[in-house]
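Take this structure, written in structure tokens, and hold onto it; I'll ask about it next.
Shown here: the complex without one of its protein chains, the others still in place.
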Amino acid sequence: MVKAENVRKSFGKLQVLKGVSLEVKQGEVVVIIGPSGSGKSTFLRCINHLESIDSGNVIFDGQPVGFKQLANGKVMPVKGKELCQLRSRIGMVFQRFNLFPHMTALGNVMEGPVTVLGKSKEEARHLAEELLAKVGLADKAESFPSQLSGGQQQRVAIARALAMKPKLMLFDEPTSALDPELVGEVLSVIKNLASEGMTMIIVTHEMGFAREVADRVVFMDEGKIIETGTPEQIFTTPRHPRTREFLSSVLRGYEKVPYPQVG
Amino acid sequence: MVKAENVRKSFGKLQVLKGVSLEVKQGEVVVIIGPSGSGKSTFLRCINHLESIDSGNVIFDGQPVGFKQLANGKVMPVKGKELCQLRSRIGMVFQRFNLFPHMTALGNVMEGPVTVLGKSKEEARHLAEELLAKVGLADKAESFPSQLSGGQQQRVAIARALAMKPKLMLFDEPTSALDPELVGEVLSVIKNLASEGMTMIIVTHEMGFAREVADRVVFMDEGKIIETGTPEQIFTTPRHPRTREFLSSVLRGYEKVPYPQVG
Amino acid sequence: MQLGPLDINFILQILPNLLLGAVMTIKLTFFAIVFGTLIGLFVALAKISGIKILRWLGGLYTWVIRGVPLLLQLMFLYYGLAFAGIVLEEFTVAVIGLSVCGGAYIAEIIRAGILSIDKGQMEAALSMGMTYSQAMRRVILPQAYRRLLPPMGNEFITLMKDSALVSVICMTELMRAAMLLQNATFRPVEIFVTAGLMYLMMTTVFTTIFDRLERRLAISDGD
Amino acid sequence: MQLGPLDINFILQILPNLLLGAVMTIKLTFFAIVFGTLIGLFVALAKISGIKILRWLGGLYTWVIRGVPLLLQLMFLYYGLAFAGIVLEEFTVAVIGLSVCGGAYIAEIIRAGILSIDKGQMEAALSMGMTYSQAMRRVILPQAYRRLLPPMGNEFITLMKDSALVSVICMTELMRAAMLLQNATFRPVEIFVTAGLMYLMMTTVFTTIFDRLERRLAISDGD
Partner (left out) sequence: GSAEKEKPAATPEPAKQAEKNTWELVKEKGVLVAGLDDTFAPMGYRDEKTNELIGFDIDMAEELGKRLGVKIQWQPTQWDGVILALDSKRFDVIISGMTVTEERKKSINFSIPYINDGLVMVVKKGTTGFNTAEDLKGKVVGTQAGSSGEEALKKMQGLKETKLYKTFPDAFNDLQIGRIPVVVVDAMTAGHYLSKRPGVFEVVGEQLTKEPMAIGIRKTDVELKEAIDKAIAEMQKDGTLTRISMKWFQKDITTKAE
């Protein structure tokens, strides 16, 4: 489904991604964990080319994303239309929701199908209502984002991404801007998606959730993938000392305040 | 020390204080509790005339504050100079600290003595350093508020109020804008003040703290004082049903997350 | 009829002429607003675009226009261009001058408005597959719009008042109508007081409309 | 010597006259800034004061001044007042006109700056026993100051450019110096280009100074 090969990315002098390679299969749920500043968000943003990459390849659904590396090692940009077309098949959910504040919940969800896919308003409305119902917000269709709680906003954001019928969903810490009591409702929506077979890459600090939903857990640190494995393996018998160190520091917090039960 | 007699105050049509009377003796610590919107803050602000009162009397140290009621029931304003002089002897600490962001911690504490009391910079600096040390911030004298944590800012605010050598201190929810782990350091400073015999009126939602520090607890609701008593009496055997209701709703939260141990 | 130092009959006599001038003032202001806003929008987009030369050109434009008095710009357009063989009509010069000048200020207003929109909005729009221009039209500009209203209202009033300057290129708007009348009648007091009141009325009507618009938008937006 | 359409020798010939005009422009701008800021400060304080009549007067002032073109105001001050028996010198009229006009805009800027300061700051200052004016001087204005810098910088540049309008009352500043030269020599191109560049230089120097000031303040403030 998506394949990153030796992706490198610098901001000025700071190299944030130092050659990241990752392949995600159809239907697979990959959770990326790692300390702050390790490049998790940047990597996610490279996958749908919100950031351009300096070298390497990102292949989505057989097509290069944003830039393709030529035989001579040079990279060439992929053109605008093509890029938009690609992006429309990758859903992304941001930490800070980024709902469009001047549209209702329904308007937010309809926006992509109408503007990008050129669907009729009628059709888009049907789809949007369906999706809002699916994330449990059928009754909030006419509310503006400012009238919704954080958890509700994030669920609208998920519905908005799903409205494009994406083949891959990217989640960047979808619950870290939420009050603790609102985390559960969002995680439960994501868990349902996983159970329906959606391919997903999720960056999260919710270790309990990672354990429960991930097919594979990837630990990143300082711009590199340090270790990959099943949740059991990573959480119970991490091989790399840095992974152990990270997990022990995170889980200490985790044991004290368990993540809210979902589903 | 301070005596409020039948204080009434309206904002437009909304009567916020419906005849509040309270006397606080020298060295006494009075804690005011009550639901949101019950007029606690407004009452506190009436005491140093940040709000004018519609009728009634506030007497501080034998002098009327802001307005005095004449024999015929009319109220007359107390003049500017006199008012400032009065206010300078009442320290107030706000929920949102309200430090002066363009001055260092030291500058904040020196400001009152220099500008209001006309002390020399030299003298004010000595006093300020002493007070910062007392609230545990001797090393932060040269920091600007934006460089301090919330708890540190609140302690500077307390030092700033103390620098005026007030006879009465008013605290309006001094910890409610703080992250939970920072609450303790501020409460411990207030407890020390209490043990030194400072007269104080404290509005707070920290019931554990109220219990520990108060000589007398006042329960306000809908602009009236409903019940007054020792902490033991109020917290264990509240007489009024509204007090019971309020405490039971608050203490449910309180028992789950105990207020941080201080001292 | 006399009102203080003002002869009301005389005022009634000159009113038609002044009104004619006021109509021209409104016409000029209208065109200046329309074209100025268009120019401003494009220049603002140029200044935040990824293309260096566009950014540079936009910067040059706003720098020069905002650094030189409008009076001088009008002179340049009227005489300078004519010498270069481009002879423009007064009305054209007036509209171009006011629009180009207004455009520079409006560009800065729009740019600030766009930049004030959270970066995440653009990212969310792009990640849905929108093109840059779709994202601008559907997501960024509608949000910027409301924040733009107050400074735009001010700028429009400035344009209305600046239109008085085109009297130097012999456009007979309100200001020049007043001057012509004073030439013919030699009675400055009534003329200038009336003209001043007319300006005040026009700018006040404008302000009121903008205030209303702002309030209406505030309500329709759900917060 | 020829540079495109520009005759450099001729430019050198007219430069002294233009420079004289520019000096007058700077002088006018300087006075307008000083008095305009003073007026603006007092009017702003009046408009936020508790005294109704002061608020009303302040409102009237900003409404009228911002609603009427400066050109008209200058005419009024120069001829209108004189007919009422108050005969003022050109320079005085120019300075008063520019200050009074600038003052109205500066008042709005200062008022917005003061209102943008958290209400808690005033309360904290008052609760310490400061008087209202002490609180303003020690707490509110120093904080408003930094936020005022960018709009004030813009306003000052506007004043510099508006000083071109005093040419209607026969003050020979840069704009009128250019017009007079043009009248004497009939060579607009060199004259207006040179004058334009001089304005651009002056406004740019101004902008630069303000940018520096802003950055210096940002550093010295600990955040």
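Each chain carries a letter (A, B, C and D) given by its place in the written order, and its residues are counted from 1.
One rule holds in what follows: a residue touches a chain if its C-beta (ideal position, glycine included) is under 8 Å from a C-beta of that chain, and two chains touch if they have at least 3 such contacts.
Just so it is clear, the structure is predicted and the values come from calculations on it, not from any experiment.
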### Task
For the chain that's not shown, point to the residue among C:44, C:144, C:179 or C:202 touching it.
C:179
### Message
Among D:14, D:114, D:160 or D:174, exactly one should touch the missing chain; which is it?
### Response
D:14
## Note on the structure
Contact residues on chain C toward the hidden chain run 13-14, 16-17, 20, 75, 78-79, 82-83, 85, 87, 168-170, 172, 179-186, 188
### Summary
On chain D, the omitted chain is touched by residues 10, 13-14, 17, 79, 82-83, 87, 168, 170, 179-189
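Please note the rule applied: only the chains that are shown with their structure count from here on.
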## Note on the structure
Contacts shared by chain A with chain B include exactly none
### Query
Taking each chain's centre as the mean of its CA atoms, which one is farthest from the centre of chain D?
A
### Task
Take the average of all CA coordinates in chain A, do the same for chain C, and state the distance between these two points in whole angstrom.
46
### Query
Roughly how far is chain A from chain D, going centre to centre by Cα mean, in whole Å?
53
### Two or more partner chains touched - positions in chain B
none
### Query
Drawing the touching chains as a network, do you get a line, a ring, a star, a complete graph or other?
line
### Task
Let me know each pair of chains that touch one another.
A-C, B-D, C-D
### Query
So in the complex, which bits of chain A are touching chain C?
48, 50, 80-81, 84-92, 94, 96, 98-102, 104, 111-112, 115-116, 143-144, 146-147, 157, 160-161, 164
### Message
Per the contact definition, I'd like the list of chain C residues that touch chain D in the complex.
### Response
5, 63-64, 66-72, 75-76, 79-80, 83-84, 157, 161-162, 164-165, 167, 175, 178, 188-189, 192-193, 195-196, 199-200, 203-204
## Note on the structure
As the complex stands, chain C meets chain A at residues 118, 120-121, 123-132, 134, 138-139, 142-143, 221-223
